[in-house]
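As you look at this complex, bear in mind that one protein chain is not there, while each of the others sits in place.
Now for chain A:
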Amino acid sequence: MAPKKTKKSKKDDSMIDFVEEEVTGDVDEGEFEEAEDIVEDSDEDEPPKKKKKVVKKEIKQELELTDEKLQELLAKYEASKTTATKTKDDFKHLPKSQRGKALKKALRKDKRARQEERSKIRDELGESAPQKEVPKTIESMREYDPTMVDEQDDEVEHDEANDEFAPYFNRETSPKVMITMTPKAKITTFKFCYELQKCIPNAEIFTRKNVLLKTIIEQAKEREFTDLLVVHEDRKKPNGIIFCHLPEGPTAYFKINSLTFTQDLKKFGEATSHHPEVILNNFNTRLGHNIARMLACLFPHDPKFTGRRVVTFHNQRDYIFFRHHRYEFKKEGTKAALLELGPRFTLRLKWLQKGTFDAKWGEFEWVLKRHEMETSRRRFFL
């Protein structure tokens, strides 16, 4: 929630273009709030501002603690973690239809109170405070996947060195992308294609004009295109994208979710023509690796760092979040400010096919079978 607050405060002085954010890794996780709902709140996620206070108080109180008091405080700390003060019996005076709501509200309030209590105890304890628990999220409790790629795996390395994307990574080919759409595409689809063209350097848009996809692929191969993007639409809105690597495949189909055009963003900038940097986050399984390599193939090899332009594909729970930013380092490189440039959308992989597009006779490397494969909420494939 931290970045949003700063946004509002900065809006008043409109001279500043950038929104300040803390740098955590490559891109702030706070940006991707859409999929971030925590399973069991372990009461440990407090806003970062409080951390600083803790540090200051620690020094003062270190000397004052005795053993007895310490034990007492620790016991109190543990107790405040588990016991809720309100139960459903407290609301018997209310009519039945209101009890649940009231209980929920009370519990939430209670939780906050206990959280504050604990933070106070932490302040008192100082250095000897117990360690904060890692929040239990769906991701952190992810089911074991044997295909998770190790860093030092000769066989996977050998496999990747010889796959369809190897020529790009060996710098033998440079990307040339063709963007097309469904026949008789409507205006939003065209708009989306132009937005894509803005993000991907060296991309050309062609109207489909009722040409078969297989013949398009043949012609694209002749003209030495390396990738083909086909935007599908439903009810006049883009809903899917076929991503075909040329000349040998593979082909992937993504569903497009929660698309926001640049114009609809609260604050946006103009994209420059510099080659962007590409960030691919959390593609850990073998399938995820393949998809990441595929996405990387869209962009030219050497990013122009002077442009400070970055395209992000962030995978979270099998949804790939696409973002397009310009960044600026602030405060001698300790902080980075981000300005969003391009469209926002989310991709979800539906199938991956070996070879170029051939939905009827082709061989599928991976297909999402909804009820067969989704055995658990904590099972992810990318």
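By our rule, a residue touches a chain if its C-beta (ideal position, glycine included) is under 8 Å from a C-beta of that chain, and two chains touch if they have at least 3 such contacts; residues count from 1.
Here is the rule we go by: contacts and distances are computed from a predicted model.
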### Omitted chain (choose from "WD repeat-containing protein 74", "Ribosomal RNA-processing protein 42", "Ribonuclease P/MRP protein subunit POP5" or "Centromere protein I") - UniProt protein name
"WD repeat-containing protein 74"
### Candidates A:Arg114, A:His245 or A:Arg286 - the one touching the absent chain
A:Arg286
### Task
Based on the whole complex, identify which of A:Phe192, A:Phe299, A:Trp366 or A:Phe380 touches the chain you can't see.
A:Trp366
#### Entry: Residue in contact with the excluded chain [from A:Glu133, A:Asp153, A:Glu224 or A:Asp264]
A:Asp153
### Query
Taking the full complex into account, what residues of chain A touch the chain not shown?
146-147, 153-156, 158-159, 162, 286, 354, 361-367, 369, 372-373
